[in-house]
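Pasting a structure here, questions to come.
Here the complex is missing a single protein chain, while all its other protein chains stay put.
All chains are identified by letter, namely A and B, in their written order; residue positions are counted from 1 within each chain.
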Amino acid sequence: MALLSTQGVTVRFGGLTAVSGLDLAVEEHEIVGLIGPNGAGKTTAFNVITGMNRPTEGKVLYRGEDITGLGRHRISRRGVARTFQNIRLFKELSVLENVLVGCHVRMDAGLFAATLHLPGYRRRDREARAFALDLLRQVGLEENAGDLATSLPYGKQRRLEIVRALATRPSMLLLDEPAAGMNPQETIELLQFVRQIREQFGLTILLIEHHMQLVMELCHRIYVLEYGETIAQGDPAAIQNDPKVIEAYLGAQ
Amino acid sequence: MRPKRTHLYTLAALALFTGLLAVADLTFDSFTLRVLDLCAIYVVLALSLNLVNGFTGLFSLGHAGFMAVGAYVSALLTMTPEQKEMNFFLEPIAPWLAHLSMPFVPALVVAGLLAAALGFLLGAPVLRLKDDYLAIATLGFAEIIRVILTNTQNITNGALGLKGLPRYATTWVVWGCAAASVAFMVLLGRSSYGRAMKAVRDDEIAAGAMGIDVFRVKVVSFTVSSFMAGVGGALLGSLLTTIDPKMFTFMLTFNIVLIVVLGGIGSITGSVIASIAVTILMEALRFLDGPLDLGVVQLEARPGLRMVVFSIGLMAVVLFRQRGLMGNREFSWSMLSRIGLLPRAGAADGAPGGKHGVA
Partner (left out) sequence: MTLALFLQHLANALSLGSLYALIAIGYTMVYGILRLINFAHGDVFMLGAYLAFYSVATFMLPWWGALLLAVLLTAAFGVGLEWVAYRPLRDSPRISVMISAIGASFLIENVAIVLFGGRPKGVTVPDVMNVKLTLGGVSIMSVSLVIPIITFVALAVLLWVVQRTRVGMAMRAVSTDLDAARLQAIDVNRIVSFTFGTGSLLAGVGGIMWSYKYPQLNPLMGVMPGLKCFIAAVIGGIGNIPGAVLGGFLLGGIELLTIAFLPTLTGYRDAFAFVLLIVVLLVKPSGLLGGAAVEKV
């Protein structure tokens, strides 16, 4: 059974159909790509899966359970984490604090336990800090732990957003254009990093990306969207040779 | 983890402050002492607004309403039956209220809890609104409270207000409450829950994606803030010994907004400093409202000039120094070391609550 699947998900904004009859299925431990020209409805699909938008029609299933229209925090707590296309860091918090926010829910820290720094809270707080620092170390951000998140260069902000998502201990990670704005060197590092965290945390990954080389290299399977419709799906080799895709997407070059 | 030295500094500062307070309590005349006590009450109120506004990013303009509830509840709970009878000459007090009486401290807690309950009831629907809509809805709520207080003659004595409240709000009580508020805010700010609030403030959508129940955090923040505002109102009533609905207009909320903005939205240190500075200035500049003798010209009394000065002050800060006195930074001992007032501590990370500190 697929870890995550969408069944006939359709999203309409007024007269505009952003996503139409989307049927995704992502197996456990897979890396799946979602590609398509701008405005194809990729981010809208992410928004529906993570509870940011409600679909007009259709269902989202996670581990076989219907999670359609659940609050975004509930979906996150079930183990679905995401990053955003237009980086959304907590701008007045430090790098470490950004990651610690990701740990908050797992710390189960109520207002009073946390404020009074009760012993149980202290222990969980120490563990969370160690975990967060360890994550930062893995992506080479430990030296920036005390810096303001928004003072980081762009590439590091992207990495921080991924780390922050990992801090929620997800089993499914959705990455929205993780390589956007990265230079070739950073893109290669990102590729390795995504593979590494998938191994380390046993993640399943769904990603939106325009960087074709990265997608073809990284993904096991790819879905191609155009104007909200799914026009093709399959492994990278099949996608590269699909005439419809070439016409709609690659052929544009 | 933190160097012990800063703990010692903190203890020493606390002891020094307690000592100064004792001296003030014994030697100050009653007017000066009252101003000093007023400072403490404004610390509580400013911190309570800072909790919703600075920590959680909710712009609430309903503080006067919660203060009014706190003030009336504690007044009615602490006045003796005879005092109540003297006040309610237009219409007798509701019988169930006439003989209700308890000591000040429990009354203070009840006042806070009732204000909190009201904050919760209001917050549950209203906190779905954003920015200016929230501001105007909370402002409206405070006005509704005031209208109700004016019209429930047999409970609140209506527009006549309550006079001769027992004065339990001594220097030790009010400064105790102020210290408790500061401690609460500092500890909350450093805790995971405080971080969750700040995450909600910075980006609601991302906070939700981190699994934080954004709405719940907002309601908790608003409720706790209402509690503090209720306690602040109760203290204010007891200090002034007279309350009436006209006291709790938007003007009062404005004063608190002024303090928080001047101090720097989000900064506990800023709120404390600005509370004290504004309260003292409000009193010190009282002469502006009287006749002015400028040497050459004599001006007749122009009441209102004082508030003109404060309004200009607020405008100047918003227009030219938006982050206020402290921005959202906090005081720390290492800050003093850095400017050479204290010997440098061994470790560099001794910044308790320091904005960008790893501590």
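Observations on the structure shown:
FYI, a residue touches a chain if its C-beta (ideal position, glycine included) is under 8 Å from a C-beta of that chain, and two chains touch if they have at least 3 such contacts.
Keep in mind the model is a prediction, meaning the values are calculated, not measured.
Among B:Met86, B:Met102 or B:Val308, the one in contact with the hidden chain is B:Val308. Of B:Leu139, B:Leu162 or B:Val200, it is B:Leu139 that touches the chain left out of the display. The chain not displayed touches subunit B at residues 59, 125-126, 128-129, 131-133, 135-137, 139-141, 143-144, 147-148, 150-151, 205, 250, 254, 257, 261, 265, 302-305, 307-308, 310-312, 314-315, 318-319, 322.
Throughout what follows, only the chains that are shown with their structure count from here on.
On the side of subunit B, the complex with subunit A involves touching residues 184, 187-188, 191-196, 198-199, 201-203, 205-214, 220, 224, 266, 328, 349, 355-358. Remark: subunit A residues 50-52, 71-73, 76-77, 81-82, 84, 88-94, 96-97, 100-105, 107, 109-111, 114-117, 121, 125, 128, 145-148, 164-165, 167-168 touch subunit B in the complex.
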